[in-house]
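Of the protein chains in this complex, all but one are displayed in their positions.
Chain nomenclature is as follows: A, B and C, assigned in order of appearance, with residue numbering initiated at 1 for each chain independently.
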Amino acid sequence: MISIMLFAGLQEKAGTEELKIDKDEMTVNELVESIRESDVNLDLTNVMVAVNEEFVSNPDQVIKSGDTVALLPPVSGG
Amino acid sequence: MISIMLFAGLQEKAGTEELKIDKDEMTVNELVESIRESDVNLDLTNVMVAVNEEFVSNPDQVIKSGDTVALLPPVSGG
Amino acid sequence: MSEFNITKDEIEVNEVVKTVVHPNAGAINTFIGTVRELTNKKRTLYLEYDAYIPMAEKKLKQIGEEITSKWKEARVSIVHRIGRLDISDIAVVIAVSTPHRADSYEASRYAIERIKEIVPIWKKEHWEDGEAWIGDQLETTQYPSGKPGKEHLND
Partner (left out) sequence: MSEFNITKDEIEVNEVVKTVVHPNAGAINTFIGTVRELTNKKRTLYLEYDAYIPMAEKKLKQIGEEITSKWKEARVSIVHRIGRLDISDIAVVIAVSTPHRADSYEASRYAIERIKEIVPIWKKEHWEDGEAWIGDQLETTQYPSGKPGKEHLND
């Protein structure tokens, strides 16, 4: 099971703080495609994926069950 | 009588906060010359004259008895 | 000692400044971000900040490390508040001390620019006629003008 944290607009849109995908391993790209095809209907344009609190730029990076995964909309702090 | 306020190093060197010149009117240039020739022995290199709390750049500006006059060494605040 | 925190409480400027005071510092530059009422003539009622707290604190710390690698003698603290903030409330305080003043300005400016690039914190504007997560391209809310306008630029 891979859990994906949601924040800000994504959290509001999805109506939940966390999505779960019933897999033990998948790439970042597969994760994004899986969410796009699911019924949560989130627009992931400009959304970054963070794995274990680091931005991931390589879509082929492998995520394993137990990793900390988050979807990050464009930031607007400061 | 024209009173001239001294600050910082000038005050320490002269051993007084104020010089007095027994005139009713003189130019800035005459003031500086008068101090140079007096026995207070102040080096006025880079010293600015302020009249009524403004720097004076014109050596011919006239100072009158009652004006607030000060000798200002190069500033070093901040 | 430096600190890099996300907090739900009011930020005390003095407390942040104290963490960077040092005998060899002659300059402390502090940047304070406050909630502005008007942006392009549009009136903000209040803001809400959300953050991915552990990652945000990690990224603030990273910015501190970037600064001390560029400005060797700098000391840096950054505290960002989240939750609901009213007009003039303090959202962020950056304090940078350096031996000489020019570096304190440059390093402080560097910090705020980096915060706006890499720290997972999000701002939601609440106006009289709507609300929106800024930086949000999702249009989860109705924008009065139909789509995000200039007020969504970070500045």
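Quick note on the criterion: a contact is a pair of C-beta atoms (placed from the backbone, for glycine too) under 8 Å apart; a residue touches a chain by one contact, two chains touch by 3 or more.
Remember, it's a predicted structure, so these values are computed and weren't measured experimentally.
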> Considering the full assembly, with which of the depicted chains is the omitted chain in contact?
Replying inline: B, C
>> Which candidate, C:I6, C:A27, C:L60 or C:V119, sits in contact with the chain we can't see?
In response: C:A27
> Contacts of chain B with the missing chain: which residues?
Replying inline: 5, 7-13, 42-43, 45-46, 50, 53-55, 70, 72-78
> For chain C, which residues lie in contact with the unshown chain of the complex?
Replying inline: 12-14, 17, 21-38, 87-88, 97, 99-101, 104-105, 108-109, 112, 155
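Everything that follows uses one rule, which is that only the chains that are shown with their structure count from here on.
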> Using mean CA coordinates as chain centres, what's the chain A-chain C distance in Å?
Replying inline: 24
>> Where in chain A do residues touch two or more of the other chains?
In response: none
>> Please output the residue numbers of chain C that touch at least 2 other chains, ranges allowed.
In response: none
